[in-house]
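Only one protein chain is missing from this complex, and each of the others stays in its spot.
By written order: A, B and C. Residues from 1 in each chain.
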Amino acid sequence: MKKVLITAFEPFGGEQINPSWEAVSQLHERMLCGFQVVAKELPCAFGDALTTLYAEMEALQPELIIAVGQAGGRADITVERIAININDARIPDNNGNQPIDEPIIPGGPAAYFSTLPIKAIVDGIREAGIPASVSQTAGTYVCNHVMYGLLHRLAQQDNKVRGGFIHLPYLPEQALNHPGAPSMAAHTVMLALEMAITIALRTEQDLRLVGGATH
Amino acid sequence: MKKVLITAFEPFGGEQINPSWEAVSQLHERMLCGFQVVAKELPCAFGDALTTLYAEMEALQPELIIAVGQAGGRADITVERIAININDARIPDNNGNQPIDEPIIPGGPAAYFSTLPIKAIVDGIREAGIPASVSQTAGTYVCNHVMYGLLHRLAQQDNKVRGGFIHLPYLPEQALNHPGAPSMAAHTVMLALEMAITIALRTEQDLRLVGGATH
Amino acid sequence: MKKVLITAFEPFGGEQINPSWEAVSQLHERMLCGFQVVAKELPCAFGDALTTLYAEMEALQPELIIAVGQAGGRADITVERIAININDARIPDNNGNQPIDEPIIPGGPAAYFSTLPIKAIVDGIREAGIPASVSQTAGTYVCNHVMYGLLHRLAQQDNKVRGGFIHLPYLPEQALNHPGAPSMAAHTVMLALEMAITIALRTEQDLRLVGGATH
Partner (left out) sequence: MKKVLITAFEPFGGEQINPSWEAVSQLHERMLCGFQVVAKELPCAFGDALTTLYAEMEALQPELIIAVGQAGGRADITVERIAININDARIPDNNGNQPIDEPIIPGGPAAYFSTLPIKAIVDGIREAGIPASVSQTAGTYVCNHVMYGLLHRLAQQDNKVRGGFIHLPYLPEQALNHPGAPSMAAHTVMLALEMAITIALRTEQDLRLVGGATH
């Protein structure tokens, strides 16, 4: 059976939960457009996260891979446009490592663009009444690390498997501890991710829609 | 039968919906703690809003009144502490009126404190995993106008009927048109309001909890 | 000689400086419109702040009093509209006291409106190219405490002495420790306060300008 791999992260930065796993785990074994969704939790650790991801890709041979993570403070679902070849950790990862200005892949290209139809995904989620937008940066922490590592691996495979990254706001229960921070309900997030998978499977050519930022 | 009156507003400021009515209308005729909830939509207009409110209070003789409104841009459920005796409209109301620095009740006191157990309500909603906080200002528009008018009327009646005001974030579908704005799902909001009513009915003495602001 | 009293606060909340004293101290003994400006630093402590303020008022017999404080996180100069009769401390004051939901003046009115021409002050500061706005809440900490205590005292005196409160953003050097927080240069702030004093001295009747908030 054809597979879709969707990954999430374990909690980090003092949080008890990670919204990505709360949402992604609900999609495990779901059938979408004839594909079986497989959900996998990654460690929030440089290196280990990619090791786990690559092993899962090897085992499953998925035709689409979407990695999902937490972007505490953002108000909407953000579909990442690009991953950059740098690890620059503001806080230590879950292994206690805090790389600063080190390349993810020494000698690798400076960046990879997502190969998901990011504009179509944003448009589809918004059509469903859920706030979403394109993000121009996935940061420089483990999320960006996984997105870059994923796209690097896919670029080497030279097949048509597509991949990318989606960031989620805090869940409401997390926002309790972050006064003034926006949040989004787990059910809403799950619907958005389900749509993202479906749209990615169905869309050959991305839409030409405004989604840029002046800075 | 004993009644609770919960009011909401019609849309204003170019919005197609108002989150307060979307949530409050779902509570209409609900039974809570032996009280029947009556939901009523108010016009978003200085004067008219209070006329409608007073007529409903007269007809129902409710033992608790909670007015609810939209606070676009806030990220959580905010329970208002105080209403002030001023109309100062940043935008015209739905009748096209835009009073500036006019008293709501000429000769009335400068302000009224909510008579709801605001700390207990905030605490209860947060216990359910929904972000909530005390707000130190209900603004100077129709929401504050209704809160002040409500508390002024209750102060004159000299009975034990309690009242106050709760502000809601945008709904997700509204946030589509306000990039970066936080939102909260209608179902989450409805649960929070249901708790607010229940807690207000059950709590004699408010809790002594931190809920202030340094500015 | 006729006097203007302008007060500021000592640092609080872990800060090394308070923008209010950095700016206000530069105005000490300045002559404005024939009035001598006297600058006074208040302790950031419930009770003590008012004791110091009242003593200074008694000694100087000023004809205008403007209290100034820090509102970390706000981006512009905010002229406060109203002070409310409550102490609700989110953090302990500099004496270690943390009153919760206690009246400032037991039996006092719920609130006092500023007797400064707040719209004219905002307008004048903005004319000079400096961001300013009316604020609908001075919080529930020592700033609001001083503003309420000041206006209560002035209301009892029944003379024409006017008073109010102005909040300032962080200084740039403070914002270093608050990532993403706005700040304003000390020189800009000093100019704004100088204008506030001048405008308050010259303006009998406040301007009728929009300055409200929808929430």
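FYI, contacts are C-beta pairs under 8 Å (C-beta built on N, C-alpha and C of every residue); 3 or more make two chains touch, one makes a residue touch a chain.
Here the structure is a predicted model, which is why all the values come from computation and not from measurement.
Colleague: Who does the absent chain touch among those shown?
Modeller: If we consider the entire complex, the absent chain touches A, C.
Colleague: In the full complex, which of A:19, A:43, A:69 or A:164 touches the chain missing from this view?
Modeller: The single option touching the absent chain is A:69.
Colleague: Please output the residues of chain C touching the missing chain, sorted low to high.
Modeller: Given the touch definition above, chain C has residues 75-76, 126, 129-131, 133, 172-173, 175-176, 179-185, 187-188 touching the missing chain.
Colleague: Quickly run down the residues of chain A that touch the omitted chain.
Modeller: Output for chain A: 13, 69-74, 81-82, 84, 86-91, 98, 100-101, 109-113, 119, 134, 136-141, 143, 167, 206, 208-215.
As a working rule, only the chains that are shown with their structure count from here on.
Colleague: Chains as vertices, touching pairs as edges: which of line, ring, star, complete or other describes this one?
Modeller: Graph shape, chains as nodes and touching pairs as edges: a line.
Colleague: Which chain has its C-alpha centroid farthest away from the centroid of chain C?
Modeller: If we average the C-alpha coordinates per chain, A ends up farthest from chain C.
Colleague: Same or different for chain A and chain B, when you check if over half of the residue numbers at their contact belong to both copies?
Modeller: same
Colleague: Would you kindly tell me how far, in whole Å, the mean C-alpha position of chain C lies from that of chain B?
Modeller: Here chain B and chain C have centroids separated by 29 Å.
Colleague: Go ahead and note the Å separation of the Cα centroids belonging to chain A and chain B.
Modeller: 38
Colleague: Enumerate the residues of chain C that touch no fewer than two other chains.
Modeller: Not one residue in chain C touches at least two other chains.
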